[in-house]
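Before any comments, here is the structure.
Note that this complex is displayed minus one protein chain, with the remaining chains in position.
Entry: chain A
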Amino acid sequence: MDKTINQKAWFLVLPVFLVVAFSAVLPLMTVVNYSMQDTFGNNQFFWNGVGWFKELLDPSTDLGGRFLASLGRNLFFSLVILAIEVPLGIVVALSMPREGWTVAACLIILALPLLIPWNVVGTIWQIFGRPDIGLLGYVLNAIGIDYNYVSNEVDAWVTVIVMDVWHWTSLVALLCYAGLKSIPDAYYQAAQIDGASRWAVFKAIQLPKMNRVLLIAVLLRFMDSFMIYTEPFVVTGGGPGNSTTFVSIELVKIALGQFDLGKAAALSLVYNLIILIVCWIFYTVMTNAGVERKVQVESKPAVEPKPSAGLVPVPALKPKEGVA
């Protein structure tokens, strides 16, 4: 209780306040300010209240229609690449060697796509897929498959998805590989003695042990794909039509193409909010993943009326269990 009063400590905290204010709070507040107003250039602003937000969530308006359509595309894109990259990453990790020089070789090959800058990845695939000079596009057309990502929506989607799988499956694979490496040999030996099949080993040992890293992989890949901009923009520019226009591409079009600062600000706030919510859901799921199991086990023996979970010193009794 007898704390010395010494206000000098504020001077130590102040720099952080300033940095955070200028790097985060002020820009964000500027965006909030813009989102409530309309402008026709010349630095003239008119108050619009929550008008932009109303429009944004109403599919019948131009803004709302574009936003919701791109949001739908984006979610679909994220789901598709997760459905491909996660199982594929697991398979790659499982088939990687466990020791010897081949490990290093595999790691380097896997790491290569991760080291390439986004727009270079885009450029690579943009050229690779061109029907006139690109190896992939030319070969596909030569063997009779009509492939053109500039004019065909399906081709554009396939290209963007394959590009993302090429770019990011390595990340999932590396994370899974780290998880696999941490499993002691005794588990495999025990499984062998127990007569477990390859599939049983995967289900009983490998998958449960990869559980945590897989959640991290899903989180990272979801967030990254949900915010994707550069690669599809470089390859397709959002086209043909609007077929590969994702939320961030739409945002840039509105903000820098049309210079509609108010609409763009409202959109970016909602976009930001969605990402925060998804992050929070993942965080909760991840931190609860371990806890849930605990609860399951400990609630079983408590058949007798339980006054309140907080009052029962179950953890204190734990170490004596199994002594019998």
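As a convention for this text, a contact is a pair of C-beta atoms (placed from the backbone, for glycine too) under 8 Å apart; a residue touches a chain by one contact, two chains touch by 3 or more; residues count from 1.
One rule holds in what follows: contacts and distances are computed from a predicted model.
Visitor: Choose one: "Ferredoxin", "Cytochrome c oxidase subunit 1", "ATP-binding cassette domain-containing protein" or "Nitrogenase protein alpha chain". The correct choice is the protein name in UniProt for the chain not shown.
Guide: "ATP-binding cassette domain-containing protein"
Visitor: Of A:P15, A:P117, A:G195 or A:G241, which one is in contact with the hidden chain?
Guide: Residue touching the chain left out of view: A:G195.
Visitor: Could you tell me which of A:W118, A:W166 or A:Y187 touches the chain that is not displayed?
Guide: Among A:W118, A:W166 or A:Y187, only A:Y187 touches the chain that is not shown.
Visitor: Footprint of the hidden chain on chain A, which residues?
Guide: Against the missing chain, chain A presents residues 184, 186-187, 189-190, 192-197, 200, 204-205, 208-209, 293-294, 296-298, 300-301, 318-324.
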